[in-house]
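Every protein chain of the complex appears in place save one, which is left out.
Chain naming follows the written order as A and B, and within any one chain the residues start at number 1.
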Amino acid sequence: MNTLINGIFKRDMALAFRQRSELAQPLMFLLMVITLFPLGIGPGPVTLQKIGPGVIWIAAILASLLAMERLFRDDFWDGSLEQYMLSGQSVAAIAAVKVLVHWLVSFLPLALFSPLLALFLNLTVDMYIALMLTLVLGTPLLSLVGAIAVGLTVGLQRGGVLLALLLIPVFIPLLIFATSAVDSAALQLPYRAQLAIIGAMLMLAMASAPFAIAYALKVSQN
Amino acid sequence: MAGLAADNLTCIKRDRVLFTDLSFCLSPGQLIYLRGPNGAGKTSLLRILTGLSAPESGQLQFNDEPLDKVRDRFNQQLIYVGHKAGINGALTAMENLRFWCAQHSTDFKAQQAYEVLARLGLVGLEDVPVRMLSAGQQRRVALSRLWLKQAAYWILDEPFTALDTDGIELLETHMREHVANLGAIITTSHQPLSKQAGPFTELVLEYRL
Partner (left out) sequence: MWKWLHPYAKPERAYQLCVTLQPYFLWPGILCLVAGSIWGLAFAPQDYQQGDSFRIIYIHVPSAILSMSTYVAMAVAALVGTVWQWRTAFMAMIAMAPIGAVVTFIALFTGAAWGKPMWGTWWVWDARLTSELILLFLYLGVIALYGAFEDKQQAGKAAGVMALVGVVNVPIIHYSVEWWNTLHQGATISKFDKPSIAPEMLWPLLIALVGLALFIAAVTVMRMKNEIIRREYHRPWVKDLAARALGGDHAV
């Protein structure tokens, strides 16, 4: 446990801080994509509020696909990943820690920016609360399941678009339930059921994804 | 028989057979020099020995037990220096080594690390992001692990790449000392090992069509 914290958690946090500009890019992408919608569809507040939840979640999925690539890429290409796999630590545990760091580093800035997004798309306070709850539960799910596909494609030269092709169908249920939760909030209806389902998917992912990620990394090592 | 025993290893990569039914044993106090032309399967064999790749068929045994069952124990006794250096460019040499030691359950003493890096000719470069070092210097940071972790088995893939004559001599001397202390090394190299490395056994892989 100590080795994981000292060996992996602190290392990845240190690296994240040194690569701050690289981390900011998906966030800027998110903001810009969201800006495109009023520009493309029209700034009418009623329309924006209607499409708001969907827009934010779609943009979040696309931005996280961009951010995910760096999860194992550097470690694979410089050989650090090999060294992890020979360290005697459980690769599943190492993968889980790396995904955790990646999520912390990607999600917290998003959480800070979210009031701005709510403002841009004219969301009500109830909708905003629902949005934050879905983001808190849903973004770890994106990271965990996404990491499986990242593990498989890390050795490929141009894996970026392929990653999106593999993951978008898998993220569709999350999109459906998350946007439905925010829509329900807009109508002052309860949305505990949607959150519960997302939570259940998250539990399933937390239990099984680390092992799938470890296997995927093993396949990439060949 | 103590040591790492390979039993009838067969390796197929990209649907091409690299070697079949290869058996040998790497025992403590032995240095094996793995030779062969490019594409003969040397790197693949080393990666199979470390467990990073799986062979098509065949078994590996460590001290007469199946390697799969005692993998943790073997990994504790192993240092692998492969084609890739295994160091991150954004971190400094000291940080890289500190994190690596933490992952590999080795005590890290900064003083000792500085001494090792000094011996490898990296004085003054210990706290600089590694990407600013030359290829040879980066290689030496990677090789410094051989001085920091006490492990009996060394699996080295082209360790002499990008080293100058001083570096080569330093590494070969260290290898000879390690073998004299009952360590076991299997290594590849494009240049022949010199007398500095001490006595060694040759294992030659041929290129198959």
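The rule we apply is simple: a contact is a pair of C-beta atoms (placed from the backbone, for glycine too) under 8 Å apart; a residue touches a chain by one contact, two chains touch by 3 or more.
Because the structure is predicted, anything quoted here is derived from the model rather than measured.
Residue in contact with the omitted chain (choice from A:66, A:92, A:136 or A:166): A:166. Although one chain is not drawn, the whole complex shows that of A:9, A:29, A:113 or A:215 it is A:215 that touches it.
Take subunit A: the residues that touch the chain left off the picture are 145, 148-149, 152-153, 156, 159, 162, 165-166, 168-170, 172-173, 176-177, 180, 201, 212, 215-216, 219-220, 222. Interface residues of subunit B facing the missing partner chain: 12-17, 54.
Please note the rule applied: only the chains that are shown with their structure count from here on.
In terms of their C-alpha centroids, the spacing between subunit A and subunit B amounts to 37 Å.
Those residues of subunit B whose C-beta lies close enough to touch subunit A in the complex are 47, 50-53, 71-72, 75-76, 78, 80, 82-91, 95, 99-100, 102-105. Interface of subunit A with subunit B (complex): residues 3, 6-8, 10-11, 14-15, 18-19, 74-75, 77-80, 82-89, 221-222.
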